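Written out below as structure tokens is the structure these notes cover.
Removed: one protein chain of the complex. Kept in place: all other protein chains.
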Amino acid sequence: MELFGAIVTLAGSILLFLGALGILRMPDVYNRMQAGTKATTLGSILFLAGISIGHYECGCFGKMVIIILFVIFTNPISSNTLARAAHFAGIKLTSRSVKDDLADDDLEKKGEEK
Amino acid sequence: MISIIITVLGVVMILAAFLAIRTKNLLAAIISAGVISLLASVIYLMLAAPDVAMTEAAIGSGLTTIIFIFTLKKIRKGDLND
Amino acid sequence: MADLIYNIAAIIALAGIVLSFVRLILGPTAADRAVALDGMTIIAISLIVFIAYYSNRVIYLDVAIVYGLISFVGIVAVARYLERGI
Partner (left out) sequence: MIKRIFILLAILGLILMFLPFLRDFEFHQELGELSSQYVEGSVNDLNSQNVVTAVIVTYRGLDTLGEVTVLFLATAGVGFLLRKKKTSLKSRGSSELLQTGSQFLFVLIILTGIYIFTHGHLTPGGGFQGGVLITTAFLLLILADTNLKFNHKILLFVESISGAFYVIIGLFGVLLIGMNSFLDPAILPLGNFGKLLSAGAIPLIYSLIGLKVGSELTTIIDKMGGE
């Protein structure tokens, strides 16, 4: 049981590392956000779950569930607000991207107002 | 193990402090100050001081960052270019 | 065996903090830096939980609870400043 928890923790830490690598290597803000929120969220969930599986006798299961829930609740809000802010601050997409839905929405809204 | 984590985090903290005082971009300086508080709270926890760690986490990385940003907004009102 | 794997996992997560910090130094815009800070906070929560396991003290988890709940407010504030919301 302890070994299983340790392996889950290792998988989580590898996901955390890959998320950080994505933050470093991706070409523009939006791609970095993609790597830096989704991968690290799953990574931290696996990390915490692995530790609580490996040490189920410590009586910390409830607190671990609370921490995981808080990470799940708070992370999308911050990343969504940040992506929206980056769009409205006028940060360009990388030249390799193919679609920008939020810009299309803005154009449609402006057309309706006129 | 503990000493490895403390060394790496300490070096990162010193670099963040250097960035915070040398950069011209005020928002970058505020974010670097937030990084310093973040890592400081982890280091306090490692030195077995959970009370101080919680205070640093709540005040240093939450409230102080936001008060700095509110101040930045107040002194930059009307000036729309960064 | 299991302890060794836990330690290796913590070292890998620590390397993640260092990589995010490199992006925070390089980051051309403030949004890049905020993304790097976001990643660092999540990895730091994992590290705090690891320290609680390593020191074998359950009460350290309270710090992780407070951290997980508070840390995102700073990033939201940076984002609202960038989009001229506040």
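Think of it as A, B and C in the order they're written, each chain with its own count starting at 1.
We take it that a contact is a pair of C-beta atoms (placed from the backbone, for glycine too) under 8 Å apart; a residue touches a chain by one contact, two chains touch by 3 or more.
Since this is a predicted model, take the numbers as computed values, not measurements.
**Student:** Mind giving the shown chains that are in contact with the missing chain?
**Tutor:** A, B, C
**Student:** Among C:A9, C:L24 or C:V76, which one touches the chain that has been omitted from the display?
**Tutor:** Of the listed residues, the one touching the omitted chain is C:V76.
**Student:** In terms of residues, what is the contact footprint of the unshown chain on chain A?
**Tutor:** That gives, for chain A, the contact residues 70, 73-74, 76-77, 80-81, 84, 88.
**Student:** Tell me where the left-out chain touches chain B, residue by residue.
**Tutor:** 50-51, 53-55, 58-59, 62-63, 66-67, 70-71, 74, 77-78
**Student:** In the complete complex, the non-displayed chain touches which residues of chain C?
**Tutor:** 59-60, 62-63, 65-66, 69-70, 73, 76-77, 80, 83-86
Following the convention adopted for this analysis, only the chains that are shown with their structure count from here on.
**Student:** Have a look at which chains touch which and call the overall pattern line, ring, star, complete or other.
**Tutor:** Basically the chains just string along in a line.
**Student:** For chain A and chain C, what's the span in angstrom between their mean Cα positions?
**Tutor:** 12
**Student:** Could you list which residues of chain C touch at least two other chains?
**Tutor:** In chain C, the residues touching two or more other chains are 10, 17, 30, 34, 62, 71, 78, 81-82, 84.
**Student:** What part of chain B is in contact with chain C in the complex they form?
**Tutor:** Chain B reaches chain C through residues 1-2, 4-5, 8-9, 12, 15-16, 19, 25, 27-28, 30-32, 34-35, 38-39, 41-42, 45-46, 48, 50, 53-54, 57-58, 61-62, 65-66, 69-70, 72-73, 80, 82.
**Student:** What does chain C use to touch chain A in their complex?
**Tutor:** Answer in residue numbers: 1-3, 5-6, 8-10, 12-13, 15-17, 19-20, 22-23, 29-32, 34-36, 38-39, 42-43, 45-46, 49-50, 52-53, 56, 58, 61-62, 64-65, 68-69, 71-72, 75-76, 78-85.
**Student:** For chain C, which residues count as touching chain B in their complex?
**Tutor:** 7, 10-11, 14, 17-18, 21, 24-25, 27, 30, 33-34, 37, 40-41, 44, 47-48, 51, 54-55, 59-60, 62-63, 66-67, 70-71, 73-74, 77-78, 81-82, 84, 86
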